[in-house]
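Here the structure is laid out as structure tokens; the discussion comes afterwards.
Just one protein chain is left out here, and the rest sit where they should.
We just call them A, B and C in the order they show up, numbering each chain from 1.
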Amino acid sequence: MATSAPSFQVRDSQRYGRPESGWRLRLYTIIFEADTRAGRLFDVALLLVIIASVAVVIADSIASVHARWQTQFQVFEWIFTIAFTIEYIARLACVRRPLRYALSFYGIVDLLAVLPTYLAILVPEMSALIDVRILRLLRVFRIFKLAEYVDEFGLLGQALHASRRKIFVFLIFVMLIVMVMGTLLYVVEGPANGYTSIPVGIYWAITTMTTVGFGDITPQTDLGRVIASAMMLIGWGTLAVPTGIVGAEFTLRRAASSSQPTTRTCHECLSEGHSPRARFCSDCGAKLPPYQHEAAEAR
Amino acid sequence: MATSAPSFQVRDSQRYGRPESGWRLRLYTIIFEADTRAGRLFDVALLLVIIASVAVVIADSIASVHARWQTQFQVFEWIFTIAFTIEYIARLACVRRPLRYALSFYGIVDLLAVLPTYLAILVPEMSALIDVRILRLLRVFRIFKLAEYVDEFGLLGQALHASRRKIFVFLIFVMLIVMVMGTLLYVVEGPANGYTSIPVGIYWAITTMTTVGFGDITPQTDLGRVIASAMMLIGWGTLAVPTGIVGAEFTLRRAASSSQPTTRTCHECLSEGHSPRARFCSDCGAKLPPYQHEAAEAR
Amino acid sequence: MATSAPSFQVRDSQRYGRPESGWRLRLYTIIFEADTRAGRLFDVALLLVIIASVAVVIADSIASVHARWQTQFQVFEWIFTIAFTIEYIARLACVRRPLRYALSFYGIVDLLAVLPTYLAILVPEMSALIDVRILRLLRVFRIFKLAEYVDEFGLLGQALHASRRKIFVFLIFVMLIVMVMGTLLYVVEGPANGYTSIPVGIYWAITTMTTVGFGDITPQTDLGRVIASAMMLIGWGTLAVPTGIVGAEFTLRRAASSSQPTTRTCHECLSEGHSPRARFCSDCGAKLPPYQHEAAEAR
Partner (left out) sequence: MATSAPSFQVRDSQRYGRPESGWRLRLYTIIFEADTRAGRLFDVALLLVIIASVAVVIADSIASVHARWQTQFQVFEWIFTIAFTIEYIARLACVRRPLRYALSFYGIVDLLAVLPTYLAILVPEMSALIDVRILRLLRVFRIFKLAEYVDEFGLLGQALHASRRKIFVFLIFVMLIVMVMGTLLYVVEGPANGYTSIPVGIYWAITTMTTVGFGDITPQTDLGRVIASAMMLIGWGTLAVPTGIVGAEFTLRRAASSSQPTTRTCHECLSEGHSPRARFCSDCGAKLPPYQHEAAEAR
């Protein structure tokens, strides 16, 4: 217990290995950490470059913009790619365990963000893969350390984690309904009405159960419409289930975090749960020791 | 009370009758139970075969796949059918009350999964076996046995069960709204705008109230759009109701299961669950030992 | 206070006036009450006739069915109309305050259920109004006294009633958003893209905000799509609000009704809230008086 750092504070330093000293430590401090001025500047600059690179990819996909700015975009594309490549190599160079970084989630995303541009030289048709760079935007979560600033994000994760088995069972249930319904409508409506195969029927059933309802495929026969109507009502009731599951978790966690009773104890009669503003024990009338903001410290 | 087994553990053994001994007991152990190695292997194998058979049905429904693999699929079809037939006969053979099994939900599904393939020999014209395949898909419901593995599914069932009367009343209410609205739009829009009959109007109203909104039939007149707008806003508010019902049940059940009373025990009468604030046993009046933060330690 | 009957039991007898004696009392017992065998039979028969009459109206709206059974349906129509007319007159005849009945909700619905058929003789074009009869189906709530059987339905009403001001403010808020958004898209997209007027734009905005999304009118310009995207995300978050409002009411009411603390009081130290199974006071150790199911009686 004494040797392990507090688990909540374990970050990249633990995972990839913080170098001992020298230029590698200095580089590591800038790239992986955000406690120094340089580190913070680097993080903000990186985020801006990522946003710019994503913006270029998005803008380039619009035909009229592409026609006009094609050359400039290609130049930018290469600037971004080279910048990201340098960053990737720097990251590999300054950590003590480069392989662990390379195989981590962000390591893979960082690699995928530069790879397609190089591959596109060999196989020019795969330039579409550059869009993988959007995944780098996930870095926004890391750079802003949003998840840390917003405590409640942890609560969200906890609620989802606690509900994961229920949600899994629920998804299987939905899958079965969707398969039966998709097959049913394929049989009832047939290829003539757009239900060309069972997978298409399942696609339609998912569309309907989730209340998205594109309307690209719709039942045309009377029987098909009766079945679809029954299914929509079922889907409606079903919608209440995951909402109820996650909602219940949330309510309980919020309630628990907002109404934590103090563990303040009367030294005379050992009664507990005295309010922070209480000065005398409500059970035996003895004076209570001064309240010491334990909750604030614990957090 | 002494003769009845604990109701929650009652499974097929109680329902269909577990044989006393001999090869029937051995077969029963494999097919109906999952406590032995063979039994568990059988269950997994059966599940895989069911999934494979469903996959073949789904794949066969795609025109291009059907054109190419038609013969292979037919062979597979017969292999699955024979395998399921043997399984069905084995099930009938090893239970003590075969009729009770045959008339149970899974018994009927098991029979329906094999019957149509045989019937197609006698009446080959019966629309290319399609009706067969969809019935086989019902077999997928057997995976529902999974529901028993996951405890939380019970909580889900309880919440829905506890809400069933409310949901029933709610459904009647929705039905009436949907009928009135469907009729109203049939009268207002008329067959010219796609509302060819009151049932079609009701189908549209269900589509709209559930927020699916296919858009295959939409109001075209001004009055129809005003009514539809009002209806959508009503449907929106209505959506909150079943969500609220099930959500409330869920929250309470989760709260009840997570705020278990203490395990504080009276040293005199060994009664449990005394409140942390209690100073005397509420069962025998003896003084309780001071409460010692068990909850904090347990967590 | 002594003269007024318990308000919850006040029914038609109080409202319309139960006759003192004679044939009117007998008729009243059959038509308005359900405590005698004849009364119960009448209620069930009436419900069946209403369902049948609605079924005829619905079936008659289908062109192919209408073409074939037109004459029979017209005969049925008149039988139903005459039956309902007799029933209406009987109701008027046997209550002590006929006007109060005639002006009550069910009195108006009962009249509207027969009026259109007679009016259609004079003005044959208004036969579509016969559909008003569907409203008589609301009687299903009265005949089955569903609302009474299902206690929780009251809870539903309470939750909605308690939330009515919040929902009202919320609706005004939605109205404003919908008007601004509808106007915005009318200006941005214009009549060329289907937004022929501001009311049409508002209709589209309601369609979108409620996530119905028919797709009969959709933004075609880039700016329109950006605005629509922002609006959908707003609408999504907004959807959480009424759900949260009603859900919160529900949860609290359910919680209150399921965990009412006892008011059981220790006669020695006057401490309260002792569990129903407690036998000794948990505060002073004195023996508690036996628990007397007060909650059960109160209900």
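Everything that follows uses one rule, which is that a contact is a pair of C-beta atoms (placed from the backbone, for glycine too) under 8 Å apart; a residue touches a chain by one contact, two chains touch by 3 or more.
The model shown is predicted, which means the values in this text are computed figures rather than measured ones.
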Touching the left-out chain: which of C:Leu25, C:Val75, C:Ile108 or C:Leu176? C:Leu176
Sole touch to the unshown chain from A:Ile31, A:Leu185, A:Ile202 or A:Ala228: residue A:Ile202
For subunit C, which positions touch the chain that isn't shown here? 165-166, 168-170, 172, 176, 179-180, 183-184, 186-187, 191, 196-199, 202, 208, 211-215, 218, 222, 225-226, 228-229, 232-233, 235-237, 239-241, 243-245, 247-249, 251-252, 255, 263, 269-273, 283
Spell out the interface residues on subunit A facing the chain that's missing from view. 54, 57-58, 61-63, 128-129, 131, 134-135, 137-138, 140-141, 146-147, 149-150, 152-153, 155-156, 159-160, 167, 171, 174, 199-200, 202-203, 206-207, 210-216, 239, 242-243, 245-247, 249-251, 253-255, 258, 274-275, 277-288
Can you list where subunit B touches the absent chain? 211-215, 243, 247, 251, 277
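Criterion: only the chains that are shown with their structure count from here on.
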Can you give the whole-Å distance between the Cα centres of subunit B and subunit C? 29
Just curious, how far off is subunit C from subunit A if you go by their C-alpha centres, in Å? 42
Would you please write down the residue numbers of subunit C that are in contact with two or more other chains? 211-215, 243, 247, 251
